[in-house]
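Below: the structure, in structure tokens.
As you look at this complex, bear in mind that one protein chain is not there, while each of the others sits in place.
The block that comes next holds subunit A.
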Amino acid sequence: MEAWPIYRVMGDEANAPNEVSDDLALRIYKDMVLLRTFDEKTLNLQHQGRVGTFAPSLGQEATEIGSAYALSKQDWLVPSYRDHGALYVHGVPFENVILFAMGRAGSLAGDVRALPSSIPIATHLPHAVGLAMAMQMQGEQAIAIAYFGDGGTSEGDFHEALNFAGVFKAPVVFLCQNNGWAISVPVSRQTGSPTLAQKAVAYGISGIRVDGNDALAVYQAVKQARERALSGGGATLIEAITYRIGPHTTADDPTRYRSSEDLVPWKGEQDPITRLGRYLEKQGILAESDLDQLRQEARDWINQAVEATEALPPANAAEMFEHVYSVMPPRLAQQLAELEGGADPWHS
């Protein structure tokens, strides 16, 4: 795969210069710790029955956080269900993520330019193309970025979206997090192609493989793809090679399909937080003891967010009907009345 080297900034195998300031690297690191802590906390909450099924991004923090730091707030973020880390950096508070995990339709906030996390696989990729075209048509200096996994590359909409992006030179970035697994199915069952990035060639767009556990490399790769898109260079498919060290979701038991030995390097030397932490220690801007303090601060902050979220009023029935159409049609008003047990206007 000489034509498809893995772009790396940190470590012995680095092949690209670092362009990230120490200050920015530290901010990325802190948010990676926050995301890890959030996922651990939410897994606990799920075990206690306080939130529903949840998809943690354990092990993928460098890709989640590093990529989102490369965006402008004007950019459209088109996420999948494991991308609360990127959404958080883009402006969606973790309270909303907790709400989403509690089964509420609250995954967005304010005027953050993001779509609700797509649950079906890869069907959101064409939306990113359309959003990117809309930005271009309206003369905005903004791109769209779609987040998806290795399994998503098998879907028809992956093909249709990349094909449209190539034809229309849409300013869009396709960020594929190759975390090795689509629930229990390894990436070798998704493609006969040696890499996912090389699929870009067929669509006439740029493709790059990046070390998805190297936060600085992910940041730089997304930033370059964004700049290429804005300067008329078209779309980029980024294959970020990472590893899902947790379950697919809380409903999944990975011991059924992989051994704990597989996880050893990814939880050790390859752990994205360990790697960026070491880099920052070398730079002299982080001491090992800082990590404990950071994690404690993150836990406290998340506990407050959980309490605030749990203190919100419970879901009410009207909300289920009020947001389906711009104006509630009579049939929904009748069904709401029926549910609430009041007078039934349809039979009166």
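Side notes on the structure shown:
Definition applied: a residue touches a chain if its C-beta (ideal position, glycine included) is under 8 Å from a C-beta of that chain, and two chains touch if they have at least 3 such contacts; residues count from 1.
The rule is simple: contacts and distances are computed from a predicted model.
For the omitted chain of this complex, the UniProt record lists the protein as "Alpha-ketoacid dehydrogenase subunit beta", which is one of "Alpha-ketoacid dehydrogenase subunit beta", "ATP synthase epsilon chain", "Oligopeptide transport system permease OppB" or "Cytochrome bc1 complex Rieske iron-sulfur subunit". Contact with the undisplayed chain is limited, among A:Gly156, A:Gly192 or A:Gly268, to A:Gly156.
Across A:Ala25, A:Met135, A:Ala182 or A:Val222, the residue that sits in touch with the chain not pictured is A:Met135. In the full complex, subunit A makes contact with the omitted chain through residues 76, 78, 105-109, 111, 115-116, 118-120, 123-135, 137-138, 144, 156-157, 160-161, 163-164, 167, 319, 323-326, 329-331, 346-347.
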